[in-house]
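Have a look at the structure that comes next, please.
Entry: chain A
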Amino acid sequence: MSKIHVTTTVNGDEVEFLCDPRETVLDVLRDRLGMTGSKEGCGTGDCGACSITLDGRLVCSCLVLGAEAEGREIETVEGIATGEDLHPLQQKFIEYAALQCGICTPGILVATKALLEKNPDPTETEVRYWLAGNLCRCTGYDKIIRAVMDTAADMREAS
Partner candidate 1 sequence: MALDNMKTTGFTQVGTTPNRPDGLDKVTGRARFGADVTAPGMLHAVIVRSPHAHARIKRIDTSKAEALAGVKGIVTRADFATGLTGENWNILENVMASDTALYDGHAVAAVAATSALTARDAAKLVEVEYEILPHVTDVDKAMAPDAPVIRAGAADGSVPEGQHPNVVRYHESGHGDVQAGFDEADLVIEDHFTTEATHQGYIEPHACLGILGGDGKGELWCCTQGHWNVQKICAALLGLETANLRVTASEIGGGFGGKTAVFIEPVALALARKTNKPVKLVMPRADVFKATGPTASTSMDIKIGMKKDGTITAAQGVFRLQGGAFPGAPADMTAMCAFAPYALSNVHQVGYDVMSNRPKQAAYRAPGSPMAAFAVESVIDELCGQLGLDPIEVRLKNASKEGTKASYGPTFQRIGLVETLEAAKAHPHYSAPLKPGQGRGISCGFWFNHGGETAVSLALSEDGTAQLAVGTPDIGGSRASMALMAAEELGIPYENIRVTIADTATLGYNEVSHGSRVTYASGLATIEAARDAVKKLCGRAAAKWGIPEDAVKWENGCAVPSGPNAGDFDPLPMAEITANMGATGGPIVGHFEATPEGAGVSFATHIVDAEVDPETGKTSVVRYTVVQDAGKAIHPTYVEGQFQGGAAQGIGWALNEEYIYGDDGRLQNALFLDYRIPVASDLPMIDTVIIEVPNPGHPYGVRGVGETSICPPLAAIANAVSAAAAVRLRQLPMSPPRILEALEQKRDG
Partner candidate 2 sequence: MVEVNLWSGLRPLADGKDKVEVEAETVGEVLSGLVQAHPGLQDAIDAGVSVAVDGRVIASSLTEPVKPDSEVFLMQRLKGG
């Protein structure tokens, strides 16, 4: 099958790749662009480990075809920190032990960052429902929710 040429932007950088029409954005990120921060937990849109934003919208990258990335802007976990400086969410996740194994963490960080950009003052229930598509099997979510709520409060104070 002939490959498709795609030009897209990932974390601010323009990238080009050739992909099979059946490959997903997740496949492209991981296998063609060497960006393995986004994880594949299911490949069926059920776990959120592959969460990215596409033109600012939170999506499961395992459900988007690589070819659909043409001309779009992709943000992944690798783009959350600014150089050496961690995003407040990243800092708080470490501090609160909001990760145990850490496999869900990239997707959850991408998802919560998208949430806080939309809604800087979410209730606990809003955070829980926003993250309902991001499975974590290790933590029981308690420390994740606390880390998110506390980051939101800090960020509100700082702005």
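Note that a residue touches a chain if its C-beta (ideal position, glycine included) is under 8 Å from a C-beta of that chain, and two chains touch if they have at least 3 such contacts; residues count from 1.
Basis for inclusion: all candidates are chains of the complex that A comes from, given by their letters.
This is a predicted model, so every value here is computed, not measured.
Enquirer: For chain A, which of the options 1 or 2 is its touching partner in this complex?
Expert: Candidate touching chain A in this assembly: 1.
Enquirer: In the complex formed with candidate 1, which residues of chain A make contact?
Expert: By the definition above, chain A touches candidate 1 via 20, 22-23, 27, 30-31, 34-44, 46-47, 49, 76-78, 80-81, 86, 90, 93-97, 99-106, 109, 125, 127-129, 131-146.
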